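A single protein chain has been omitted from the complex, and every remaining protein chain is retained in its original position.
Which chain is which? They are A and B, in the order written, and residues in each are numbered from 1.
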Amino acid sequence: MSREFVKFPRRLARTCLLIGMLAAGAAFAQTRDVLRVGIGDMPTMLDPQAYASITGLRFYTNVFDALMKLDPFTSEIEPALATDWQRLSDTTLELHLRPGVLFQNGDPFTAADVKFSIERVLSGNPIYANARAMLSVIDHVEVIDDLTVRVITAAPDPVLELRLANLWGDWIVPQAYIEEHGDEYFQRNPIGTGPFMVTLYEPDRIELTVFDGYWGEKPNVGKIVYRGIPEPTARLTALVNEEIDIMSPVVSDQIDTLSSYSNVSVQCHPQNLIHLLTYNTANPLMADPRLREGINLAIDRDLIIETLWAGRASATRGFQFEDFGDMYLDDVPYTEYDPERARELIEASDYAGGTLYYDLVPGYYENDLQAAEAIVEMLAEVGVKVQIRTTTSFWLNADRAIHPWSYAERFPDPVAGLWLLFGPDGTRQAKGRNDWIDPSEQFNATGHALAGTVDQATRKALWTDLHAMWLTEAPGTTLWRSAICTGVNNQVNWNIYPTQTMDFGARNLSFKD
Amino acid sequence: MNAGSYLWTRLFRSLLTLFAILLVAFLATRLSGDPTQWLLGDTATPAQQDAMRSELGIDKPIPEQFLRYLRQIVRGDFGTSYFEHRDVLVVLGERLPPTLQLMALAIAFGFALGITIGIVAAVNHDRWIDRALMMITFWMYAVPNFVLAIAMILVFSLWLHWLPSSSYGTWAHAVMPTLALGSSYAALVARITRSSMLDTLGQDYVRTATAKGLARRVVILKHCLRNALLPVVTLVGLVAGSLVGGSVVIETVFAWPGAGRLIVNAVLVQDYPVLQVAVLLVATVVIITNFLVDSAYALIDPRVQYAR
Partner (left out) sequence: MPGSAVRDRRGSATVGAAPAERLERRPRRRLKIPPVIWLSIGLLAVALIVALLAPLLEPYRPTAQSLRARLVPPVGFGGTLAHVLGTDHLGRDILARLIESLRMTLFIAALGTLIGALVGIALGLLAGTAGGFVDSFIMFLVDIQLAIPFTLAALTVIGIFGTSIAILIPVIGLAGWSQYARLTRGQVLSVRQMLYVEAVQALGGSQRRLALRHILPNVTSPIIVLVTYTFSQIMLLESSLSFLGLGVQPPQMSLGMMVGDGRNYLIGSWWIAVAPAAVLVAITVALALFGDWLRDRLDPRLER
């Protein structure tokens, strides 16, 4: 792959973004009857609260609405089903709901549906665990009238608005419909208040049809056909042959090929996803933090980004995204590559040459196996013997030492990032997992303080401390911020969002003639 | 032993086999890891996992689980997919027709092409056309089916634009999956038809028929083929089982919405109920096919001994 090409996707992405926004902003956007989308894997259900996953995000925005939503590029909070809101106290948020909104079966949307949706997630059923992790601070919901509702938290929560605007748990579902048909029926026959209705749900084929009663702007397409095409070559061929209009994802080494066809183009965006490695500190081989720090220094992230990712992924300043705003720690350095110091640290550590197992589920994350093979060679250079072991679940083997993981941004705040994933309520510290067994007391105390403090300046100081402690205690490391590439037919103006949300609403989809 | 009691014994053995397979499938899936991680996601706590384990009934002793499972099966309740949270019969039910369709097409194609090749080769025994055809069957057998499948996508879809690259629906979508799945069976059928034809062509009654002055074509079609095809027919039963294995791969490449991919996925995400029912279902199909083939064989051909 040529060196010049490495920079190409980003430039392309920016250009496409610009074109897309201009086109979408045009007064007379072209419309079309059907848009065909080819994706790698299909959702096992379309209940947005039970199936909170990236695969689901390709559908939810089109079928459902949330109370608020985050602008996909700036992460500003925007109104959606709630038109405005204010804090009545430290623990109470009052929301006014949009009048005249209909569910796709014709039922009106009211405050009772908001209460039902939130309480459904909080009900304790493990199927809603992912969504509940976002909303568990909520104590109860009060319906004031049909269009007014109050959300009350148990303790002051600085990010309640962000929680209600995140993509992982706040979708509004219809109370009457679910109570009539049951949860299992709803999972396959969902209805929401969004611009499209689910009209066909078969293996490998899902169709969404425009909902005429939608409260917002009418989309520029009548129907969306999603097709599951797992084999990358078949997916690419389908796009080039115009059997589909959009394909996602495009893997790194397909970009060159796709770019050589004149009827399609490739768009790449940084994704709101940081790939991680986590260390099993319960494994005696990994007990010494000096070894862990040495491993962190021995990985040449830039080389992998430049080659395996063709420059699409990017380095991060630790465990955070730029859209954290005030909370972004811009003085945290990019993770260093220093094999000399790595070797010193590892020699000084208790590590005496045992084999470290690097467990992974191949294909779970983009480039995971290739990156692992590269990392193993880099670690061999500094005297650490690592062996890849493929498995069907990260947690299967107690003697694992390293495994890949990811931080998908739920909303832009460390409370939904480092603290969610590495805090005492997350999986790393969970007793059954036995994964990070030696977190310092300060780490947990600082995190608790961060989650319960409203004052911004204090929060930033706490976050600075928390992040620094995580780096020294080294229960894992950040690798890179990944990127998502999609292939799009040139007749289509459309962009995938950094969250991997596929939005086919009027503001993000139009057609050239 | 007469044909009737032979069939009863055969039926009993088939049922016993099914039960053994049920037991093995049940035990095997219970020996594997814990599915709650996949079900609950990254942020689940141990308490939530315990709750889910008891909800699924996988915290009980194994014999108790098996009895419970048997009782449910008798009631027609094969369980709920851990992953899709739906009745496994429904999940498999919507996946089964495409797979059966693909298998039927592949068998039809494999047998039509294979028998043709076999006859042509046998009739031209030891001539260049025989050798060329046999060489082709070796190649058809030797190329791994996923290589053939991807090569066909590149040639017929990407370069020639003749056929749709993947998916399911019209006959055009079925062409490449059928060829990719059926070609190694065509090779197999061709080899057997050929050697079986050569056997029959050498037999006395055929020589007599030829000597009586019947046209060679008539002899071949009327006398030889019927007898030569008997061993080929038995193949259907054997092939039905191994086609399921092939369809796992072919369905993945062509995004064919069948049961093969469901099975692979069930293995990867440890969806025990789906896996159990899939294994049971496939085994049932294979056992029934073989039973029917055997019975037909026993009834048609009096030379078959009923003892094992």
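The definition used in the following text is that a residue touches a chain if its C-beta (ideal position, glycine included) is under 8 Å from a C-beta of that chain, and two chains touch if they have at least 3 such contacts.
Every value quoted in this text rests on a predicted model; they were computed, and no experiment measured them.
Between the chain not shown and the residues A:N125, A:Q370 or A:T464, the one that touches is A:Q370. Of the options B:T29, B:Q49, B:S81 or B:T99, the residue whose C-beta touches the omitted chain is B:T29.
Residues touching the missing chain, restricted to chain B, are 13, 16-18, 20-21, 24-25, 28-29, 31-33, 134, 137-139, 141-147, 150, 154, 158, 184, 187-188, 190-192, 195, 198-199, 202, 231, 234-235, 237-239, 241-246, 248-249, 252, 263-264, 267-268, 270, 275, 278-279, 282-283, 286-287, 290, 293-294, 304-305, 308 (touch as defined at the top). Summarising the interface, chain A meets the missing chain with residues 1, 232-233, 236, 251, 253-254, 256-257, 303-304, 307-308, 362-363, 369-370, 373-374, 376-377, 387-392, 396.
Just so it is clear, only the chains that are shown with their structure count from here on.
Remark: chain A and chain B have CA centroids separated by 40 Å (rounded to whole angstrom).
The touching residues of chain A, when paired with chain B in their complex, are 44-45, 50, 52-53, 124, 126-127, 129-130, 133, 184, 187-188, 202-205, 227-231, 233-235, 237-238, 240-241, 243, 392-396, 405, 420-421, 425-427, 430-433. On the chain B side of its complex with chain A, the touching residues are 33-34, 36-46, 48-49, 51-52, 55, 83-86, 94-95, 150, 153-154, 157-158, 161, 164-168, 252-257, 261-262, 267-270.
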